[in-house]
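Presenting chain A:
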Amino acid sequence: MIEFRIDRRAGLPTYLQIVQQTRQALLLGRLRVGDQLPTAREVVASTGINPNTVLKAYRELDREGLVETRVGAGTFVIAAPGRAVAAQESEAGEALGAWLRQAKASGLDRAEVEALTKAWIEDIYRGER
Partner candidate 1 sequence: MWWVSWRQHRVQVMIALVVMAVVALAVLLFQLVLVSRLHALGCTVLTDPSECNSRAAMDAFDENTWHLLRAVLVATPIVLGVFLGAPLFPREFDQRTEVFALTQSVGRRRWWTVKVTVVGAPLVLGLLGLGFGTQWCDGTTWFTARGAMDDGTFQVRSIMPATFGLLALAVAVTAGVVVRSLVGSLVAGLIVAAGVVVLIAFPLRSHLLPTSREITPVDAAAASPTTMPDPVGPYDPGSLYLASGLLDSNGDPISLNAISALCDPSMPPLPEGNPDQQDMDSYNDKYNKAWTQCQRDNGITRNYVDYVPAAMLWPMRGLVTGICVLLAALFLAAGAFRLRAAPRSSR
Partner candidate 2 sequence: MTDTLVDSSPLRVVEVGQRYGRKWALRGCSFELRPGAVTALVGPNGAGKSTLMAAAAGLLRPTQGRIEVQGEVVTASPSHPDLGYLAQDKPLYRQYRVREMLEIGRHLNARWDAAHADALVDAANLDRDQRVGTLSGGQRTRLALALVLARRPRVLLLDEPLADLDPLARLEVQQTLMTEVVDTGMTVLMSSHILGEIAELCEDLLVMVGGSITLSGVIDTVLAQHRVLVGPGTGPDGLDFLPEGSVVEVQRAARQTTVLVDRPVGPLPIGWSSSDPTLEEIVVAYLRGGGQGTGR
């Protein structure tokens, strides 16, 4: 059973942290197809976050096709992120790593890199939450 850890100081909204951690668990094989995700009550009892946040995260995962909520039974994993998706993510990850090494070599410090990255993300993913 997966245990969610909420980092209150991270800039990332709580529900996204749950989505993220679920995806990670699926990628690493800690969660498999057919496993049940913790109920909203269980997550709330261990983290103290608003139950709606949990439901929002599960809805997002449902939207991405990774889980399915069955009324009266719970929320279950129905698909692991496809190999293709995993591959895409690792490909993008590689490219990002290469670019970062280049940026660092050309003298940009961490704050500048973060600001630059954020500005591009805002531009490219504008309107998406």
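Candidate selection criterion: all candidates are chains of the complex that A comes from, given by their letters.
By our rule, contacts are C-beta pairs under 8 Å (C-beta built on N, C-alpha and C of every residue); 3 or more make two chains touch, one makes a residue touch a chain; residues count from 1.
Please read all numbers here as calculations on a predicted model, not as lab measurements.
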| item | value |
| --- | --- |
| Selected partner (touches chain A in the complex), from 1 or 2 | 2 |
| Residue ranges of chain A in contact with candidate 2 within the complex | 6, 8-9, 13-14, 40-41, 44-53, 56, 122, 126, 129 |
